[in-house]
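Note that one protein chain is taken out, while the other chains of the complex remain in position.
For clarity, chains are labelled A, B and C in written order, and residue numbers in each chain start from 1.
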Amino acid sequence: MKLRLILRRVAFLIMVVWAASTITFFIPRMSDRNPIRERFAELARTGGFSASDLEVIVASYNKKFGLDKPLWEQYVDYIGSVARLDLGVSLNRFPKTVMEIIYESLPWTIVLLFVSAILSFVIGNLLGAVAAWPKSPAWMRSVATPFIMFMGVPPVLLAIFLLFFLAFRLKLFPLGQAYSTGIAPDWSLSFVMNVAWHQVLPAVSMILGSVGGWVLSMRGMGVTIQGEDYVNFAEHKGLSGRTIFRDYYLRNALLPQVTGFALALGSLITSGAVVESLYALPGLGQKLSQAIQANDFLVIYGIVLFITMSVATLMVLVEFLYPLLDPRIKQD
Amino acid sequence: MTPILQIRDLQVSYYTDLGRATALNKVNLDLNSGEKLGLVGESGSGKSTMALAMMRMIKPPGRIEGGSVTVGGVDLMQLSDEEMRMSRLSRIAYIPQGAMNSLNPVMRIGAQMIDAVRAHVPDMSKEEMTERCMQSLESVDLKRNVFSMYAHELSGGMKQRVCIAIGILLKPQVIIADEPTSALDVVTQRQVMETIDRVQKEIGTAVILIGHDMGLMAQFVDKVAVMYAGRLTEVSTVRDMFTNPMHPYAQALIKSLPNLSNKGVFQGIPGLAPSLLRIPSGCAFHPRCEKAMDICKTDVPAVERYDGDRLVACHLYAERA
Amino acid sequence: MANLLEFRNVTKTYTRGFFSEAGTTALADFSMVLKEEDPTILTVAGESGSGKTTLAMLLLGFIDPTQGQILYKGEDIRNLRGDARMTFRREVQAVFQDPFAVFNPFYTVDHLLTVPIEKFKLAKSKAEARSKMDEALSAVGLRPEDILGRFPHQLSGGQRQRINVARALLLKPKVLVADEPVSMVDASLRANILESLRGLHRDHGVSIVYITHDLTTAYHVANSIVVLYKGGVMEAGDIDSVIQKPEHPYTQLLIDSIPWPDLDRRWGTDGLSVKESELSDKGGNGCRFAPRCPYAKDECLTASPPLHRVKETQVASCILHQQHPVLPSANLTDVLPV
Partner (left out) sequence: MTTATTIAPPIQPSRWKLLAGYLRRNKSLAIGLGIIFFLVLFTLHGFFAVDEARAYPLKAKPKQPPGILDFSSPEWPGKLPMGSDFFGRDMHAAMVKGMWQTALIGVIAGALGTFIGVVLGFTSAYFGGLFDTIVKGICQILTPIPVFMIQIIIAASLDKRDVTIFTMAGIVVMLAWMGPTLVIRSQVLSMKERQFVSVAKLSGVGNGGVIFGEILPNLLPFIAAAFVSQVFNGVFSSFYLAIVGLGPLREPLLGNIIWAAQSQGAFFNGWWWWPIWPASAMVLILSALALINMGLDELANPRIRRTE
């Protein structure tokens, strides 16, 4: 029974990745325009690269999108290379492969993303739980309100405002970049602190932008859970308010939120991509918007595909985690 | 013998958008140790409010507006919130109506029992607590392995037994069972009621069974209290109640019961129960009462004692009081 | 003349998902006939999971049988089309358990009565429709001016359930399925609602299939009874025989578990001991009740007993009665008096 569950989830993951790669394969070819050919023409005009490079790029491009072969064959090749994580080469930074670009920028994105995802999840759910709990003091409940107000504000706008007021006007924080210019990256404490200092504003804007959503959904969930018979019965049992809050109310209200976590990562990646480029952090997002600016198509497709696969994988991992949290799931 | 439970002038109101609804109107009730009382009435008569008021679990927009509930000499209404918390389960326990959902789905049964013990006897050793919980499970005919199970692994009847096992963990002086079998099949209902009966005898506690099923009352309780529109109308022994009810509402209630010997002749009570927002003047039952007199429309009948032990609130018997 | 409504060896099996091969049998090989000229009140009794609600859904045509046929005036109800289908719809009606859920919260309670009047063209004018509604509401003891124009949450449970009975009254069906019509109504109002239903049967010749777990009310309204357990018929017959002298151990258990409001019939005087329903049967071919039966023998676990005709009007599916002749399950109606 359990094995079947795992197999089903893995099959689901494969389906998602397959769907994502199919979309990235077909959409570019549905437009009558051929952006890559245009790009070559443009590059050749401005003399952006040497003739020998051009041959290699064309070969890679042909391999990826090989227009000479029938469509289904191209498709099979494409899916095959996606399965091998071969996402082609960059036009602009030839001979760098797309995967190399992803690998060099991935650590920055992971740090920013996970820090802000986890912090906003924890802060948002605690605030939401407190806000819905009828016995929490009024001031504690009102703390949640300003965060809800921020919910409609996309992190990128917060990033703009923070950058303007705190970094540009008040000069409290650096104006972007991953670390101060002039220091060499190493693992020394001072360098790590420097990096952390540069991450504050982008992280804060992402956290502020996503806490509200958690507060709101947790508050809704909390109101539902506190009406449940088992919370009432816990009070009839004479349990202390703290025990009821933690073991009966919070634990149950959190369950559905966990499923939302992976989905929230997906939208946080979106915001992160833009915030990164705003703060000139060398993460995936910056690479993506640079590629968009430069019409570096294989990099765009590659990064998009990579992000999609990562989010889908995380979602499936969270699903695996879920039975550990909710004993009712194990049965089916 | 002083009663273990004394309720005096208990009054509870709900403040709704449509006005104030008095759900309990100066209710008085005594109950002796080891006695089983049935509290019956139509929906909205205030019987569940009574249970919650005794537990001091009335939540806004409801409010306890006065009166006392004395259990074993202690007036619960005078306790601090923390003292009241400690009194729940140890002095007065509650067995809930919705046993289907009364157990935390993500905690093992044992953990939910132990946290109840720990909340009241924090310095008991873990082994002792476990043993206490296991014994409690056994006394309601559950196996020890239920301790490490989750609620979804149990049938409805078993869940209700677990709730009973939790209710008797600290041997309270009063147990309130609020329609404990309303969600169960008849066969399971009987098993559960017999379990309550047995543990009640074992620990000698007083039990208040809340419900609207007079049949269940006939099977289970010693005394029946009938509520109507937030007031007690009659309190009698179960035999008196079924053979010679005095209050016209109680009479109608008994007459509305189908049983094996009156095939085809049971009849309902005409009219509808009043809304607590608009309780009729005088005796609240007078619009539905066949024997209503003029005085019933204006004066609220006082609860009087008849034949030694019966309490009835009806003008019909005024001269006998 | 054709039978009004006939269940012919109806079996309903629910399967779970595409992959699971084992299904649960909600109703097994059930046959029954309701005749137009002999309207009756038939109780179908059982605990939850007995298949009684499945039976109601089948009868109303909401679900299709897995095997067997349900015939209305000789025609399989799956094949009814057009006018014939509308006739079936009008003549087979229901009163449901939850008097709140049957109301569409978006509309006032009038909706419940106006829609069938309009769809079945029961009235030629607005005024006629209104007078029909008034008449039906008054007949169940409601004052139309208290009821019409209100939203369901503004009425009490008792009022709502009476409106449902009024709806049945308005439509004057041939068959009425009453699925636990009083279990969510205050005890003091049960008699009134059941009396209205009985009036429908008595005065308008409506056959009522009364589905319940409450044998006390069943005893008072019905002529005959079928006791179901896990989809199978355990016992059937005329109501007095079955209630006063049940022959199947399950029926005995059920009747002994009823909290009779009778001080001379208190529990604990019969020495009855029952097993908790936690025991799951192994899904074998034996008697469905064997795992809980105090008299179960080895052979009970291997073969499902047929219906033994213990009396002219009583059958029990139990080997304790195997000295009595076997009644084919298709002829169940033979022992059900009207």
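The rule is simple: a residue touches a chain if its C-beta (ideal position, glycine included) is under 8 Å from a C-beta of that chain, and two chains touch if they have at least 3 such contacts.
What you see is a predicted model; the values in this text were computed from it and never measured.
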Among A:80, A:107, A:152 or A:185, which residue is in touch with the absent chain? A:152
Considering the complete complex, of A:6, A:118, A:140 or A:263, the missing chain is touched by A:263
Residue in contact with the excluded chain [from A:82, A:216 or A:281]: A:216
Which residue numbers on chain A touch the omitted chain? 12, 15-16, 19-20, 23-24, 27-28, 30-31, 33, 35, 148-149, 151-154, 156-157, 160-161, 163-164, 168, 175, 212, 216, 219-220, 223-224, 227, 262-263, 266-267, 269-270, 273-274, 277-278, 288-289, 292-293, 295, 297, 300-301, 304, 307-308, 311-312, 315
Can you name the residues of chain C that touch the chain not displayed here? 60, 62, 86, 89-90, 92-94, 96, 98, 101-107, 112, 115-116, 119-120, 150, 153-156, 167
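The rule is short, and it goes like this: only the chains that are shown with their structure count from here on.
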Which category does the touching pattern between chains fall into here: line, ring, star, complete, or other? line
Could you work out how far the Cα centre of chain A sits from that of chain C, in whole Å? 56
Once you find the CA centre of chain B and the CA centre of chain C, what distance in Å lies between them? 32
Where does chain C touch two or more other chains at once, residue-wise? none
Chain C contacts chain B in the complex at 47-48, 141, 156-159, 186-193, 195, 213-217, 219-220, 243-244, 253-254, 256-263, 265-268, 274, 276-278
Flag every residue of chain B that touches chain A in the complex, lowest number first. 55, 57, 59, 85-90, 93-94, 96, 98, 100-107, 115-116, 119-120, 150, 152, 163, 166
The residues of chain B that touch chain C in their complex are 42-44, 141, 154-155, 157-158, 185-191, 193-194, 212-220, 238-239, 242-243, 252-254, 256-261, 263-264, 266-270, 272-273
